[in-house]
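Structure first, then comments.
Missing here is one protein chain; the remaining ones are kept as they sit in the complex.
We call the chains A and B, going by the order they appear; numbering starts again at 1 in every chain.
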Amino acid sequence: MASVFETPQFEAFVKYGALSLAKMLNMSLLTGVVRMAKGSFANKEDYKSSGRLSPDELKAKLATPDPFLERIRRCHLNDMENIPPFILTGLFFVLAANPTLDSCNWHFRIFLASRILHSICYILALPQPSRLLCFTVGFVTTCSMLLRAIAAVW
Amino acid sequence: MASVFETPQFEAFVKYGALSLAKMLNMSLLTGVVRMAKGSFANKEDYKSSGRLSPDELKAKLATPDPFLERIRRCHLNDMENIPPFILTGLFFVLAANPTLDSCNWHFRIFLASRILHSICYILALPQPSRLLCFTVGFVTTCSMLLRAIAAVW
Partner (left out) sequence: MASVFETPQFEAFVKYGALSLAKMLNMSLLTGVVRMAKGSFANKEDYKSSGRLSPDELKAKLATPDPFLERIRRCHLNDMENIPPFILTGLFFVLAANPTLDSCNWHFRIFLASRILHSICYILALPQPSRLLCFTVGFVTTCSMLLRAIAAVW
């Protein structure tokens, strides 16, 4: 008897779930790179040269983070609001809603693509409604799986 | 042989886990609605009329987000601090602690109710300790499941 973890649906879930997490974890790396490049940090101990900065200079630097860095942070936060819920929803969807492999693949692929494009729109500050559109596609995909899972156990 | 995913405990987990996620995802919708209603956005490209705003006006708008919007954001962040941990804890609880169906149902129902009431208290700015009480009930429910799961595998 094949366990649920050996079904192609579960394999698709692991594949796209892991890729979504990898996409989100990359935001941490990007934050680190931009912090270094801009010399903008959130903590006094992060300023290597803090000994050479006067207390007032340090205070001013901590109070005015770089605007591009803040943009990266908002983009990361948006991932955190959407990617873990997607993965938890995907787990419910695969285990409870008995979806076809095609249904799984397309939900997962559309979500992943929408989140990658969302970050590109966000980071490059592309004109709206490009970012809103990407967000909405990913959000609706998650809702679609969530409703299927709720319907299956109601 | 019934798989663990066909037990009523797992069904209860999927049901209340999915409803908790739906509650949390609604905060994104609410944020969007309030942003539109208040005309308060976090990015310059989100201001449709940004062409008509002087750079100083735009800067001032970005620097002073609407207080009610900030309240919604704090409420959403509190959900993010509590709902994904609840679902992951629920997974450990159901799979490892061998709980009765009643124990599952009551843990899950109390948690979901506490989070819905928490958001109502937060958004309406009801006098304390109403919000603190809601938070505490949900938090203790999660801790109760977490301790049962840890005890089961220790």
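Definition applied: contacts are C-beta pairs under 8 Å (C-beta built on N, C-alpha and C of every residue); 3 or more make two chains touch, one makes a residue touch a chain.
Because the structure is predicted, anything quoted here is derived from the model rather than measured.
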Option from A:17, A:99 or A:138 whose C-beta touches the chain left out: A:17
Please give every residue of chain B in contact with the chain that is not shown. 1, 3-4, 71, 74, 80-82, 84-85, 88-89, 92, 95-96, 122, 125-128, 131, 139, 142-143, 146, 149-150, 152-154
Residue by residue, what part of chain A touches the chain that was omitted? 1, 3, 5, 10-11, 14-15, 17-19, 21-22, 24-25, 28, 42-46, 48, 76, 80, 84, 87-88
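One rule holds for everything that comes next: only the chains that are shown with their structure count from here on.
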Where the centres are mean C-alpha positions, what is the separation of chain A from chain B, in Å? 17
